[in-house]
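Selected chains from the complex are presented in situ; the others are not included.
To keep things simple, chains are lettered A and B as they appear, and every chain counts its residues starting from 1.
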Amino acid sequence: MRLGYGLIGAGFMGKTHTLGFLNVNRVFRLPVEVELRKVAEYDAAVAERAAKSLGYPEFTGDWRTLIGDPAIHIVSIATPGTTHCEMSLAAIAAGKHVYCEKPLATAAEAEKMTAAGEAAGVKTMVGFNYIKNPMMRVAREIIDSGEIGEVRTFRGMHIEDNLMDADIPWHWRLDKAGAGGAMADIGSHILATARYLLGPIVEVLGDVTTVIPSRPVAGGACQTRAVEVEDIARAFVRFERGCSGVIEANWIAAGRKMQHDFEVSGSKGGIFFSQERFSELDLYLNDDRPGRRGFHKIFAGPEHPPYGDFCIAPGHQLGFNDLKTIEVRDFLRAIAGDTSDQTSFREGWEVQKTVEAIYRSSREHRWVKLQ
Amino acid sequence: MRLGYGLIGAGFMGKTHTLGFLNVNRVFRLPVEVELRKVAEYDAAVAERAAKSLGYPEFTGDWRTLIGDPAIHIVSIATPGTTHCEMSLAAIAAGKHVYCEKPLATAAEAEKMTAAGEAAGVKTMVGFNYIKNPMMRVAREIIDSGEIGEVRTFRGMHIEDNLMDADIPWHWRLDKAGAGGAMADIGSHILATARYLLGPIVEVLGDVTTVIPSRPVAGGACQTRAVEVEDIARAFVRFERGCSGVIEANWIAAGRKMQHDFEVSGSKGGIFFSQERFSELDLYLNDDRPGRRGFHKIFAGPEHPPYGDFCIAPGHQLGFNDLKTIEVRDFLRAIAGDTSDQTSFREGWEVQKTVEAIYRSSREHRWVKLQ
């Protein structure tokens, strides 16, 4: 099966999508082959430059043109969050498979997007790339196999300092019309990880704070604009499987570049992971011999699929763009019928429902159940 | 000034108190000199063995005898928590300076103990030993001096695995008549640290869980006893200074031996500390040159008092018993009139009020204010 691919939004994420679709068929053996066809940007000149630099034969300044192109079967949406719903619905209506970046949309929008995709029978994907890491899969295997016993507790966070500086101008991530602030934008990743590892979250108690109340308007002399989304969001959570946890999102934490970290503790052992060292997974096994116990620092290698598809030797390490390639693989497999690793719009919707439950809980000062 | 010293309770903590009082006058120059006089245990034979092994010239099987001894001016109480109030009140009534281990007592008891000590004009101390670490002092200096700007957020925890194994028998730490479970017993340390670094906590939202509902009774064939205190306690907190935070206590976390860790993030930088590497403090300064920024791993040395009183060269490292010696120093200084580093019963009471507010908050599912 050979399918045409089009990209809407050629910024940072658009580039990584491009590289992922470019490499996926060289790295993996897959039933679907992809061809890069067209890139859309908000204006034709920008699109033309993107086509040239990213290697697309065609471009357009009108994303609807791309969606209407019958030679395109798969569409990536890598634009600001407030556009995701409209574009996704249009793409789905045109029968395309849709791969949309996170945060997917508001829960209300995500519900519509999910319903539309499922009704249309197309495949959808949301970009929770960190769970594509081979070591994340190892973590889930360890949990599922009972190696660390019954899970008792979870601590997860996604923490960065990208908005630490109060002088960073107001921009779309801070728009209250979007899915939310730190918890929606980056916390959605750790919620996706928590769900990937431990299953559904059924109840939350949130605490949400805006620390920097306004930001300068870019280009506006001395003007500022109020920030109505949060900088820090924390939540206590209950998982359906019975264990409790705490989750934190923060985009103003000094010195933290990608603290997508978690610890899962069980009755027989525990695991710890830190995204800044994402080729490593720490595993504690209480069954190790007394006097020799201690966290094993497992280092990614070919024994942790699909690492070996990228490098046959351990120690070489994958990078972020490789995670994206794995994500594209899982999307193509879903298109070919194997949805076992598809992270669909439904998953994006579940995550966003959790985000919004945390917001509601914080506003209403009470535990909020997710139905 | 030469003062006599007596110890009640010659277990683990009693031994560290003994070493602290033994060493303090050799390590530091102080206005008070201490002489080890007497040790009390619950029975005379145990006390005799303790006297011999710890080097006390006298012993008694009746702690009231020790308190009544006019040659003793300072008393350490290192017995199970439910005895702290009675013993402390008796010692205070006898005009002794009292150094009691944590958790001090229930808040109601601690209030009485504080009032009694202050009324009697004796000096009191509670054993929050981790804040005596030179690197903890560096952390507070960094915060107070504004090196990391305005503090925005705190994450603190005290996590161990000492009760991870469900087969560990029921014992006094699990007694609901005591100050509480994980948050009282070990979480009190991180609350003390939080207060030491950032000042009063004024509001909490707690989440408290008992994971292992019953424990075997020691020696009792197949008998179990219900555990009515928590294994895991978490709280969102608000500090008087305005910043928010999250605090976690857990004594069933696989592989964690002393995760008394914290991160403080501010508008200009941040600090991270982990007790398992307590000679280190990580400092991020946003003012460092771009391209060269990164957490500085500060390693304890003579430039971090009172490290130099123990070792004149860096890299040698203090141990736990040295922290205890610093604590004794601060107590002796308080007795001599300099209370600047005294961690008095009032502080123990404040910490326990916070513990109990977390419990109430968790029961009542609402934020609880500390008056």
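Note that a contact is a pair of C-beta atoms (placed from the backbone, for glycine too) under 8 Å apart; a residue touches a chain by one contact, two chains touch by 3 or more.
Note that this is a predicted model, so its numbers are computed, not measured.
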- Message: Just want to confirm the stoichiometry: 2 copies shown, so how many copies does the whole thing hold?
- Response: 4
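Definition applied: only the chains that are shown with their structure count from here on.
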- Between chain A and chain B, what is the gap in Å from one C-alpha centre to the other? 41
- Query: Touching chain B in the complex: which residues of chain A?
  - Reply: 148, 152-153, 155, 164-166, 205, 207, 209, 211, 231-232, 234, 236, 244, 246, 248, 250, 252-256, 263, 265-270, 284, 286, 293-295, 365-367
